[in-house]
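This report refers to the structure that appears directly beneath it.
Partial view: only certain chains, each at its native spot in the assembly.
Labels run A and B following the written order; every chain starts at residue 1.
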Amino acid sequence: MALALGTLAGVGGYTFRYAEGLSYFKTDPKACVNCHIMQPEYDAWQKSSHHGVAVCVDCHLPHDFVAKYLVKAENGWRHGKMFTTQNFEEPITVKQHGLEVLQENCLRCHGPLTDGLLRRDDLDSSRSVHPEPGGLACIHCHFTAGHGVRAGLGGPQKRSP
Amino acid sequence: TNIFERKAEQRVPFVRVVEVGENDTDPAKWGRNWPSQYDSYKRTAQRTSTKYGGHLGSEALPQERIDRDPWLKRMFLGYAFSIDFRDRRGHAYMLQDQEGTQRLTKPQTGSCLHCHASILPVYRELGGGDVMKGFESTYKMSYQELDKKVHDMGHAHPVSCVDCHSPETMALRVTRPGFLVGIRALAESDADVPALESIRLWRAGSREQPYDPNRDAPRGEMRSFVCGQCHVEYYCSSKMPLTFPWGKGLSIDQIEAYWDATVFPDGSPFYDYEHQETGAKILKAQHPEFETWNQGIHARAGVSCADCHMPYQREGATKVSDHWVRSPLLNVNRACQTCHRTDESEILARVDVIQERNHDLLQRGGTAIVDLIQEIIRAKATGASPEQLAPALALQRRAQFRLDMVASENSMGFHAPQETAKVLGEAIDYARQGQLAARVLASAPEPAPPSP
């Protein structure tokens, strides 16, 4: 915890003010779109099947209290720095750690539905050769859960019915 | 730190009402623990039919493919497939359809049962506990002898739970010796395997232990490997054990090169049969779904057989894998639409376009191969010598193997659309070149007498 706060303090000043870091600690999705860079995901999320049931942090931040703030600190720092320095890869994609957080959050809400599908061997990520834990993450199939079709710059145009 | 550890404790283990073990080949027993998978498994007895999938013909017996495409029968003359070769159907029928085929009017080997019955316990007994040893003894047995043993030991079931699942953990596993030997040879080769990352990792590692899918392959790959135990090209006769030709790679050129380099134990060069009309030494192809899938974009993208053929299905409060293994086109919303967010009609149309292109080209190839066969017959009639015919016969072998690799593949090329079309293009070229080679002869002067 102390460490977390320490990190946060370190993040303060220019970078974080620029990123409107304060509102960043709310779970309000608007906090995320303080950065226009998050806009496509925000817009896409609003049209996704989860719009009514899950907000950004429900999927992208772990839900154990301490870890939550640690990750926010880490992400916040990463985000803030990245954003000010502008030196990040686009299109933005979820990194390995982000994928693990996602997987856990899918299970947090859907566990009862899917526990029957998961077995011990899923837990040993050393057997995973896919970016997803266990080689069969939810988003192997449900990559549209949060943002519909892939959310980047450019994306398949929706066919009118 | 592994964020799944907490999850693991929360997870409720399966409540087992009965214990199941390695010798429990009867799915009904497993079904008491996992009723919904069992229920869907049983539905493979239902009749299904799509434009190119499932089967036409009567409820009692699928349609003859060799009647629907007479050029197939012509290609197979001299081999049992020219007697009886029908549409495939659901897993429930695999043993009875094998026992019932007219191909058995010719002597067949015990190897056949590798893919048509839940045979592991039989291998184990024959090998005195050693499955591999038992398996290697079966090619010398007659089909009837081993089939009787399978019945006597009470394992006369089609592919069953124990063939794909570990009875303790229910984890997927590969049990079939043919696959274990074949995939190991593939791993030890230097062939490209873009879709099989676990093999690339094994190659990069110490290689102390041979590649073993049950240890090295992740779940994502096991979801295809369990199918690759049977849906593959093979040699299955009495001269050597059942063989999957993967030692040089999984593409058709690599498989052909493997067969061309194979010699029988007696030292004679490998071939499946001699064509009745031309005498060409032919390679017979069988259902290379696994090999074909490997050439396609889905495999590269990590999409497994089970993703499409066993999609999840909601069952009350839980999700289960649909064990009614069948054409995904009967099931587009679950088999395709989770990943492809577009109308069902559009998805069906995409498949239709792909299959029609391959079907057109396949029929074009059928015409070419028949023209070649007739050209060779004509050349023989005009007295061409075996030496003179050799090039034409070699071309018949190459052309026929490629046509057959597509004709016997069961997705009409959907599993790898472009590769399938390419292979057909090559087949046509070889068939026509063979015709030209034979035609030279038809009008050739007598070969000059050997100089004294």
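A few notes on this one:
Going forward, a residue touches a chain if its C-beta (ideal position, glycine included) is under 8 Å from a C-beta of that chain, and two chains touch if they have at least 3 such contacts.
Everything numeric here is computed off the predicted structure, so don't read it as measured data.
The assembly described by this file has a subunit formula of A x1, B x2.
Keep this in mind: only the chains that are shown with their structure count from here on.
For this pair, chain A with chain B, the centres built from the Cα atoms lie 42 Å apart.
Chain A meets chain B in the complex at residues 62, 100-101, 103-104, 107, 111-123, 125, 127-130, 133-136, 140-144, 148-149, 159, 161. Residue ranges of chain B in contact with chain A, taken from their complex: 2-5, 7-8, 10-12, 14, 169-171, 197-198, 201, 217-221, 223, 302, 307, 312, 314, 317-321, 338-339, 341-343, 346.
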